[in-house]
Each structure stands twice: as C-alpha cells, then as structure tokens.
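All protein chains but one are shown in place.
The block that comes next holds chain A.
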Amino acid sequence: KPKCYSLLAIILLTMLILVFFSSGLLSPRSQTPGSPEVGARVKELDHLQVVTLSRMVYPQPKVLTPCRKDVLVVTPWLAPIIWEGTFNIGILNEQFRLQNATIGLTVFAIKKYVVFLKLFLETAEKHFMVGHRVTYYVFTDRPADVPRVALGAGRRLVVLTVGTYARWQDVSMRRMQAISDFSERRFRHEVDYLVCADVDMQFDDHVGVEILSPLFGTLHPGFYGSSREAFTYERRPRSQAYISRDEGDFYYMGAFFGGSVQEVTRLSKACHQAMMVDQANGIEAVWHDESHLNKYLLYHKPTKVLSPEYMWDKQLLGWPAVMKKLRYVAVPKNHQEIRNR
C-alpha cells in the first residue's frame, strides 16, 4: 500500500506541475508588454499618425493681425483657402516629412500633348513637393515619346499606357475613369496623396505640402471674383452635373484637384459614373469633367481650397495685385492645332 501511495503522489504532483506550466504558456497575458504586437496596437490612431515636431524658430502668429486682409482665407465650412502668406512652409514640411508622405502626381499626355511633358516635369522637379517623396504617373498613348527627365532623390516616374479617344472632350472626360481605375488597382498601395494635374502647364513657383488634405480643389482663375450666377456650371437639369443658379460656393478648375487616395478614388468614380449616365441620356456637360467636378465638390465640400495662385494664365489674365505668387501657370498653346491631332 505505501508503494501505491507514493506512485499516486508522484502522479498527482506531475499533473499539478503540468497544469501550471500549460496555463502559463497558453495564457495570452504572458506576452511581455514590450513586444512589437502590443506596441503596434498603441500606434494605431486612425489615418493621421502622431507626429512630434522638433523645435523650430519662426515668428509668432498674432491673433489680432489677419495674415491676409484682402482675401478670404477660410471657407464658411472652415476649410483653409491657400494663399501666399497664410502658411509657414517650415512647419508644414516637417509635419508631412515626419509622416513620410508620398505624393502621386497624375498627368495625361495623350496624342500631341506629349510635347508638354518635358517642361511640365522639369519645372515640377524644381517646384513641386521638393524634399518629399513623389511619384509621377504619366498616362499616355505614346510611351515612347515620354521624355527622359532627370529626377531628384526619392522621386520616380511611372508611365501608364492608356487608350485614346478621337474627340478631345472624351480624352478629357475619360481621365476620371483612368484615375479611378488606377487608384484602386495601384495608387492606394504606392502613395498617400494624389494630385491630378493638366499637362499643358508649368510650375513657376513653390507648390508644396500646404495643398495636401483629404480633398482639395482649385479656384478657377477666371471666376474667383464672380458671383455664383455667372459661374459656368452645367445649367440643364437633365444633366447629372446640373447646379441651379442659387447654389454654388466657388467655380473649381478641372485642371488641378486632389487629396488622399481614398477621397480621389471616390471623386473620380462618382464623376465618371455621372458622365456615363449623361452619355446614356444623350447629354454632355458644358465643361465636361470640370462640370462634374464642380457638382461633386458642391456636395462633398473640399477640406482645402487652393487660390488661383495654383492655376493661372498669365497671357489671358496678367498679374493682378491680389496674386502674390503665380505658381502653376498655363503654357501658351494653339488650341486648334493641338487638340484634334
């Protein structure tokens, strides 16, 4: 009997030890607090990362001194309107560098418009998002004609071949489809922000991270002083882009808009779908994709609005005093000759 007892005792003891070990091993609380999984959970904070700015020296902003007395700098829905003098690029650069933001710039060079690429890219290298990571997405039907431009560090160029259309209006409108397709397939994995620009332009002055926000539009240089009745919105109720005469904040230009990849995807998809509906109904908006963009931005307020400094035509409009800088300007071209060849 004593032999039986000691055997049983040993078995009991072994089982006790096994129980404690297993609970220790299998319990999730055994994870050390410093483990990377726990640390990663703490860092998850929606879409905006927590960035700690380093010490910077700059003049103090004065509460009783507006930065610009001659223009509106905040929209009625509290989105900033970006003019020279409203922002300190040092602070903004640091905020975006700490996030390691990558900016995609889409540009369409279809048919003869490839001739504009060289100047566009060269001036972009000098003025567009300098110091940040940039990917140029050049949509073209003539990949062989894309010029080789020397790019700075952290910047690359991707050529995307797309089909073309006979009418220049269709070429313009189908950009929305291409942007929404590629946004979903590619851009959302490669960049944080997307800027969609016209190619027949050049950068004459700084265009940087001050423009970046979930959704931004640019004021058309021809209408920034006009009343909403004079805006060239689509006025036929049959069109999806219809805006009545008593509605409208600003007239946005179709040549420069952007935002986070998610918002640009939404915008381009909505505009493309609206254009398809119009096409099915046998109507084409008066200013094509620009009309649809304006309709979208009326009901999905942009989180930043760019002043006409970011979209100008010196030939047509000169240089009024209210424009302290002309950053992104039209390249003079012969519309007749370039559009339909």
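We take it that contacts are C-beta pairs under 8 Å (C-beta built on N, C-alpha and C of every residue); 3 or more make two chains touch, one makes a residue touch a chain; residues count from 1.
Just so we're on the same page, contacts and distances are computed from a predicted model.
Q: For the chain omitted from this view, which of "Globoside alpha-1,3-N-acetylgalactosaminyltransferase 1 isoform X1", "AP-1 complex subunit gamma-1-like", "Carboxypeptidase A1" or "Adaptor related protein complex 3 subunit sigma 2" is its UniProt protein name?
A: Answer from the UniProt record of the missing subunit chain: "Globoside alpha-1,3-N-acetylgalactosaminyltransferase 1 isoform X1".
Q: If the hidden chain were put back, which residues of chain A would touch it?
A: Contacting residues on chain A, toward the hidden partner: 1, 4-5, 8, 11-12, 15-16, 18-19, 22-23, 26-28, 33-34, 38-39, 41-42, 45-48, 50-58, 60-67, 69-82, 86-88, 91-92, 95, 210, 214-215, 219, 224-225, 227-228, 246-250, 263, 299-301, 303-304, 322.
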